[in-house]
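Structure in structure tokens, see below.
Note that this complex is displayed minus one protein chain, with the remaining chains in position.
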Amino acid sequence: MSEIAAERPKSPAFRFRFDRWAPALLLLAAVGIYLAACIVTGQTQYLNWDNLLAVLGRSIALGVTAIGQTFVILVASIDLSVASLISATTVLASVIMNGDPAMILPAIAASLALGAFVGAINGLIITRLDVNPLIATLGVSLVIQGCLSAFVSNFAGAVPVEFQFFAYGNVAGIPFAILFFFGLAMVASVVLRLTRFGSNVYAVGGNADAARFAGIPTGRIVVIAHIICSLCATVAGLYLASRLRSGAPWIGANGVYDLESIAVVVIGGTILAGGRGGIWGTVVGVMIFSLIDSIFNVLGVDAFVKQVLRGIIIVAAVAFYAVRSKRIVA
Amino acid sequence: MTDHVLSAAKPEKARGLPQINPVYFLLAALIVAIILNNPAFVEPTGYMNFLKRAAPLAILAAGQVYVIVSGGFDLSVGSLITLVVVGSSMLSNNDPNATGWVIAAMLGIGLAVGVVNGLVVCFLKVPSLIATLGMMITLNGFAFMWSGGAPRGYLPDSFRYFGRFNIMDIPVIRMLPVAVIVMAVLGFALYWLMHRTNLGRMIHAIGDNPRAAQLAGVPVNRVRITAFVVSSLSAVVAGILLGGFAGVSTDVGTGYELQAITAAVLGGAQLLGGRGSVPATIAGALTLTAIFTLLNFLGLPQPVRQVVQGLILIAAVALAMYRRKRTGQ
């Protein structure tokens, strides 16, 4: 888990780096509570390999979306359109495939094209028209959802058995989706850590004006971050189409992937103001969310109490990072 | 209708701003379009029903603009509305004499929610987007936890008076919904507080540049907490009106937080702080309601409404930014 540290460039060397370890501490606490919950309630049967995989596999769609969301939050933007885009992708993909394995590749290509297009629109509205990202992506989200609902009102199309490998297939006894998620996280982390684009992302998010003076094309970086985010949402949509075997216009909204992906990113220690945080924090955030769900299920927590606790946990987790900050926040 | 807009526009002029806020033109155009589609709208029942319907959103948005001007967001207002309706039905349980203390209790809850939002932002340093998102989820869960999933009491008529009752037999306008009176009174109070008092100036200051405001001696935390309290209290009033208008249900407040922010943005409020006007926000809320009404009259389905709402939202902000850039502010 020490990779978390490397996400943070430019922190002074001789200081206990609290935020370096904070996500790991939170994860450790969540695991501890889960173990305690299983043991105290005498449900040790949950502590097996199958269930570990079940917990890891709980939130693949949320996790993939959150990886993309991390990029936009790092450039001090935000994306509320991911949920509608996920719905649109599930429908587009399953309608193009329509049960025909030969159409899998065209469907994936069309979905990714849609994602890139939406991301570019989001990015351009924000950078060229100077519209606040919250409003821009909320507006785009409404437009996507409206266009989608105009065409479809129920499950449409069907995903061929071959494509269901994405969600249900196994490789060496491990679900493919879990391997895919960690693979994607690895790639995203390498991009952020080792490429010039990655360091530009941090620079733009940390201080856009300074980055501009340093010759970084800030607008382009923001647009690319948004394209990456939308592409990730598209991939999450493809995964859900595979998992649900079809697409419907309410899938993204029902999963609350917009707000939950933001919550997961900030629980993972990436700050909303941009420039600080990283992929492994987000992965930790996703795992914490999965664990919270599993803990609630093990303890049989009432659905409404769950909500209350979840709200408090989100705020508490963010406070855990932020409370030591000297900045004025709004 | 027109009275309201005119009186709202005056203070802007008095301050010598170069242009009238475009939201008033948009609103006027929409009203004309509605009248062309439905001539009955010029009857008192037509426009009074419209104002009555818009009142909860107008009050909610007028409160939201306090938080927006101070630089934050308040996403918790929608769930707070739900909590108010569900909680009032639980507490009053069809007892008409309970209305007084139930409303007081709800205002108390609103006060507490606002204070907690403010404290979390100011002292735990959690950005308001996340703090109020957490509050939104928590309050929604709490409303259901309290009621066991569905409201367990009826709202007595004395409670529903504010949102439902029309005062009849008034000369010229024939009928006057109580909700419209509430909107006018609270709208004026919120206007006065924001644009005519020191508090309003301080809210603008901390939204514009918190560091500078602090150095200038503005009690940043106290002002910020006050802004959240105003927003929460306005949500309580909106909840009382909505519960009155429509009776008990479980998801009354859903989506109102985004509508309130949309209304403020249509009224020219600047997200992340420093700029925003209460009268223009109320006009924004009326505009949003007028858009919905018009699309309804035109018989356009829900999807079209969503697309139109999305495009208007982006266009309004893009236009405002363009004007701002051009005038060099």
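Letters are used for the chains, namely A and B, taken in the order the chains are written, and counting of residues starts over at 1 for each.
Simple rule for what comes next: a residue touches a chain if its C-beta (ideal position, glycine included) is under 8 Å from a C-beta of that chain, and two chains touch if they have at least 3 such contacts.
We take it that contacts and distances are computed from a predicted model.
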Can you pick, from "Sigma-70 family RNA polymerase sigma factor", "Amino acid/amide ABC transporter membrane protein 2 (HAAT family)", "Ribose transport system substrate-binding protein" or "Glycine--tRNA ligase alpha subunit", the UniProt protein name of the chain not displayed?
"Ribose transport system substrate-binding protein"
Among B:151, B:187, B:210 or B:310, exactly one should touch the missing chain; which is it?
B:151
Contact with the hidden chain (one of B:252, B:278 or B:318)
B:252
Quick one: which of A:81, A:189, A:246 or A:282 touches the chain that's been left out?
A:246
Where the unshown chain meets chain B, residue by residue
38, 40-41, 43, 45-46, 49, 53, 56, 89, 147-154, 164, 166, 242, 245-252, 254, 293, 296-297, 299, 301-302
On chain A, the omitted chain is touched by residues 43, 45-48, 50-51, 53-55, 57-59, 61, 91-92, 95-96, 98, 106, 109-110, 113-114, 149, 151-157, 164, 168, 240, 243-246, 248-251, 254-256, 293-294, 297, 300, 303, 306
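Here, only the chains that are shown with their structure count from here on.
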Of chain B, residues touching chain A in the complex
70-73, 120-121, 123-131, 133-142, 144-145, 149, 206-207, 210-211, 214, 220, 224, 258, 265, 271-273, 301-311, 313-314, 317-318, 321-322, 325
Mind listing the chain A positions that touch chain B in their complex?
78, 125, 129-132, 134-136, 138-143, 145-150, 259, 262-263, 266, 271-273, 302-312, 314-315, 318-319, 322-325, 327-330
